[in-house]
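Got a structure for you, written out below as structure tokens; questions coming shortly.
In this view, the complex is presented without one of its protein chains, the others remaining in place.
Here the chain labels run A and B in written order, and each chain numbers its own residues starting at 1.
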Amino acid sequence: MMRDITIGQYYQTESVLHRLDPRVKITGTFIFIISLFVAKNITSYAVATAFLTAVILLSRIPFSFIVRGMKAVVIILFITVVFNLFLTPGITFVSFWRFKITYEGLKTAGYTAVRLTYLILGSSIMTLTTTPNNLTDGLESLMKPLKVFRIPVHEIAMMMSIALRFIPILMEETDKIMKAQLSRGADFESGGIIKRSRALIPLLVPLFVSAFRRANDLAMAMEARCYHGGEGRTKMKPLVYRSSDFTAYIVLCLYFALVITAQRVGML
Amino acid sequence: MGIVEIDNIAYEYIRRDEEGNVEGIVRAVDGVSLDIKRGEFISILGGNGSGKSTLAKQINAILYPCEGSVYVDGKDTSVEENVWDVRQAAGMIFQNPDNQIIGSIVEEDVGFGPENMGIPTPEIIERVNEALKTLRMYDYRKHSPNRLSGGQKQRVAIAGVVAMHPKCIIMDEPTAMLDPMGRKEVIRAARALNDVEKVTIILITHYMEETIYSDRIIVMDKGKVVMSGDPKEIFSRIDELKRLRLGVPQATELAYELKRRGVRLGSGILSGKELVTQICRSYATM
Partner (left out) sequence: MSIICDHVNFTYSRGTADEIQALKDISFSIGDGEFVGIIGATGSGKSTLIQHLNGLLKATSGHIYINGEDIYDRDYSLKELRNKVGLVFQYPEHQLFEETVLRDVCFGPKNQGLSNTEAEMRAYEALQSVNLMEDCYDVSPFDLSGGQKRRAAIAGVLAMKPEILILDEPTAGLDPEGREEILNLLKTLHDEQNITVMLVSHSMEDMADYAERLLVMDKGRIIMNGNPRDVFLNAELLEKTGLSVPQVTYILRELRQKGFDVDISATTVDEAADSIMRALGL
């Protein structure tokens, strides 16, 4: 069950997107997300859809694999849609018992669903085409100006890349501990909230213990390999912009301009 | 001068109770002296709690001796300025392959050490490729470590150390969590590094069969060195090894049992092949 989560995972293949500089991809994702909030009509969404489709095709990652990452957030999506559907005031579309669905609600729910889905798809494309280390390198480089404010940019980036590396390992571990406790008769599924949260103790304690043990081991292994912070460190793969990256920036600008135009002149 | 010189060191753990009061002192390493020559392959054998890991960590300046001194490549490990030189000269491999791989891509992990040392980019790439080829993991350089087998992960970890161009590699039970295939892969890699690259290897293990190719075996118990010698010497002292509750390989045990029953055999038989040869030599004419 834990294997199904693909958010934050890297998908190994060769594509234009894989080769792009992570800074472009991070900026791109950012622009895409903003564009989703700018877009409020069908025309602008059509532009966003076309862009997302093109990006997914360019990534050469099987669509089914990308969609699988959605499974984890389906519940959040569902809740958001339901809230929007029932709680938006406006002209009634249908009503039953105490509930009523309005035209406005229908519209907002629809847009929210699409927006959230696109948002997740867009950011998964970024993580799927960028190795976590590359991603953190990109973030580190983009955040460099923050060093002026004494923000430990390198350390944050290192922490993120380690977290990303250990997510799948800890997921697997959770699965294993859960099965071990189930074998000892643990019951994670029945009872009220209190009983259920208490049932999680046999899962969470071993998980924390294991996470600490791993952290300890890892710290030692890093020290043994001469890690001493970002000072005096070189990079195996320094980030260098190439011509394709500049093209990508131009494409991004064009896309954003197009969304804004579509929003101005489009319908609905 | 040896690559590692350990002079009468002791290491103590202080055990505390819940309130932080000292409950007792455990002498994990107690008066150990060891001189390891350049290019030597040395195995340290012992059960859990024999102090072998604590000893190893002091060679890499992760722990410092409470008494005595450790010199690596002529540098005192307890002098602070030497720490990075010592760690670069004496690389370390740990037991759990998952918990020592930092990178999410094989080659990025191998590059981690050289990056920390401040090596220029083109040279890092050169070193990484070279190290991966030595460990025969080059074809996996773009893979995620999570999909590799235990033996492969451990080889990646070794490549990560090799890329730092160490003079000596300490392997702290590198095979304890692996299946038999993975164990063979790792031991083969260690031997190749020693044979071809002339890297000094200190192998810490509780599997006796992994030590038969070493130049010297040190057996530890309760923080002390209790036996020391070449494999032939050590393997002929079965009774003592059994008393220390070390697992004796079947071939050695069979040779011992046959000898006890009156079969004419030499002492210190290391492998099945050797046993067969000896039996043939003494009895084939029949």
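Points worth noting:
Just so we're on the same page, a contact is a pair of C-beta atoms (placed from the backbone, for glycine too) under 8 Å apart; a residue touches a chain by one contact, two chains touch by 3 or more.
Nothing here was measured: the structure is a model prediction, and the numbers come from that model.
Looking at the complete complex, one finds that the omitted chain is in touch with A, B. Within the whole complex, the absent chain has one touching residue among B:Met177, B:Ala192 or B:Val226, and that is B:Met177.
Against the chain not displayed here, subunit A makes contact via residues 3-4, 62, 64-65, 68, 173, 176-177, 179-187, 201-202, 205-206, 209-210. In the full complex, subunit B makes contact with the omitted chain through residues 47-49, 95, 149-150, 176-177, 179-182, 206, 245-247, 249-251, 253-254, 257-258, 261-263, 272-273, 275-276, 279-280, 283-284, 286.
Operating definition for what follows: only the chains that are shown with their structure count from here on.
Between the CA-based centres of subunit A and subunit B the separation comes to 42 Å, rounded to the whole angstrom.
Interface of subunit B with subunit A (complex): residues 60, 62, 84, 87-88, 91-92, 94, 96, 98-105, 107-108, 111-121, 124-125, 128, 142-144, 146, 160-161, 164.
Those residues of subunit A lying in contact with subunit B across their complex are 10, 12, 131-133, 161-162, 164-165, 168-169, 213-214, 217-218, 220-228, 232-238.
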